[in-house]
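For this depiction, one protein chain was excluded, whereas all remaining protein chains were kept in their positions.
On to chain A.
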C-alpha cells in the first residue's frame, strides 16, 4: 500500500507536463484543423492542393516518426531552437492531429444539407455570411462527437513525449521502475489508471455530444 502512495506522488509530478502538452496541443490542433479544413473546401485551387499535400503527409506517416524527426531536424537542419522540448512535442502533435481533424471539418461542412446553401443564396446572403451563420454552426454540431474521440487520441499521444525527454507521467514511471524492477506491474498499472482518469471527462464529453450533435441540424 505504501509503495502505491509513493508512486502516485511521484507520478503527480509528471502530470503537469502531460496536461500542458495536452491543453496546448488541443488548442493549436483545433486551430489548424479549422484553417486546413476550410482551405480544403475553398475554391482556391492552389490553397486547396497545398493543404491537401500537408494533410496527406501528416496522416500518411506516424506521429512517433514525426516527433523524432522534428526533435532532430528543427535544431539540426533548420537551426530553429525553441528553448524547450515542450514546443517540439506540441508542434508535432498539433500538426499530426490538426491534419486528422481537418478531415472532420471538411466532411462536416460538405455534409450540411445542400438545401441550406440554396436557401442562403435565395436569401441573398454573402458567401461569408452563409459560412458564418448557416453552414458552420450546423457543421460544428456534427463534428463534435468525432472531435471528442480525437481529444482522447491526443491524450494517448501525449505519452510519446517522454521518448524525446520530456518529464511527463510516463517518464517518472520509467524512472521509478528502473530502480524498483519488481514493482513494475504496480507502476505501469498506476500510470494506466492515471491516463484513464484523465480520459474519463473526455469520454463523457464524447457521449454527450453524440446526443447533442443531432439537434439543430437540418435534415434532408
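In this text, contacts are C-beta pairs under 8 Å (C-beta built on N, C-alpha and C of every residue); 3 or more make two chains touch, one makes a residue touch a chain; residues count from 1.
Everything below uses one rule, namely that contacts and distances are computed from a predicted model.
**Student:** Out of "Ion-translocating oxidoreductase complex subunit C", "Gluconate 2-dehydrogenase subunit 3 family protein", "L-cystine transport system permease protein TcyB" or "ABC transporter ATP-binding protein", what name does the UniProt record list for the absent chain?
**Tutor:** Of the names offered in "Ion-translocating oxidoreductase complex subunit C", "Gluconate 2-dehydrogenase subunit 3 family protein", "L-cystine transport system permease protein TcyB" or "ABC transporter ATP-binding protein", the one UniProt assigns to the missing chain is "L-cystine transport system permease protein TcyB".
**Student:** Please pick, from A:35, A:86, A:152 or A:217, the residue that touches the omitted chain in the full complex.
**Tutor:** A:152
**Student:** Which of these, A:61, A:84 or A:111, touches the one chain of the complex that we don't see?
**Tutor:** A:61
**Student:** Considering the whole complex, not just the chains shown, which residues of chain A touch the missing one?
**Tutor:** Chain A touches the chain not shown through residues 56-57, 59-66, 68-69, 72-73, 76-77, 152, 155-160, 163, 170, 173-174, 177, 181-185, 187-189, 191-192, 195-196, 199, 202-203.
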